[in-house]
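The structure follows.
The other protein chains are all here in position, but one chain of the complex has been omitted.
And now, chain A:
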Amino acid sequence: MSAPTDRPEDGTPTLELRGVNKSFGAIQVLHDVHMKVYPGQVTALVGDNGAGKSTLIKSIAGIHAIDSGEFLFEGKPVTVGGPREAAALGIEIVYQDLALADNLDVVQNMFLGRERKNGILLDETSMEEAARDTLSKLSVRTLKSVRQLVSSLSGGQRQTVAIAKAVLWESKLVVLDEPTAALGVAQTRQVLDLVRRLADTGHAVVFISHNMVDVFEVSDRIAALYLGRMAADVPISQVDRPQVIELITAGRSGNLGIAPADAAAVEV
């Protein structure tokens, strides 16, 4: 696998957020959040529990409407009114609980809700071929059969199927919510390889993780949230691990992060 590349941030970001705010009642969860996610790159989204990662990805997914701020997709301002609109743009989210039906096989899960049909008949042949194509493109070699029931798969294989499902739909932006949580060493390896391959096949990837080893291994950029503010959104080559941990826990590190006055205001 290739080391995370240090590509110049020219070109248009697939997703760009400018000054996004989001409140739930009196509680403001996201403060003036800026973020850029580039095609062909893995952007790690890090932050402590309660920093606003979930709210941020749910806003991207169209589940939460943002209060103010700009949402640009491939350079064009868009409003995402719901999960379906997000999917239509090419945004796919792989949630932590994966949302796979255990009693269906790999192909059936990948096409769930979007089955290909021949008249009223399900077009099993074409779906099986497309599922296998997608898995091959991602170099998935751990599945014995695409007709295996999902209940018989390991945690890593399930994650693989969930990710492949997201990629099947010509998605441009794939958001992965802690894909390596609760996985063993070998399975984490498989999933990280897959995350890297996603970016290498041209997808813009947002990778949420608490594991700094994983983050530094696969990411090109890193976006650190601190109490609802974007502490830093920089190429990973500009920071090291202690700095990222400082950004997560204190909101600033050296000349990076929230300005001291702001940080102090947040603390209060």
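FYI, a residue touches a chain if its C-beta (ideal position, glycine included) is under 8 Å from a C-beta of that chain, and two chains touch if they have at least 3 such contacts; residues count from 1.
By our rule, contacts and distances are computed from a predicted model.
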According to its UniProt record, what is the protein name of the omitted chain, chosen from "Protein GlxC", "NADH-quinone oxidoreductase subunit K", "Inner-membrane translocator" or "Xylose transport system permease protein XylH"? "Xylose transport system permease protein XylH"
Cross-chain touch to the chain not pictured, restricted to A:171, A:190, A:209 or A:253, is A:190
Residue, one of A:20, A:51, A:140 or A:231, that touches the chain absent here: A:140
List every residue of chain A that touches the chain not included in the displayed model. 1-2, 40, 83-84, 95, 97-104, 108-109, 112-115, 117, 120-122, 125, 128-129, 132, 135-137, 139-149, 151-152, 186, 189-190, 193, 196-197, 200-202
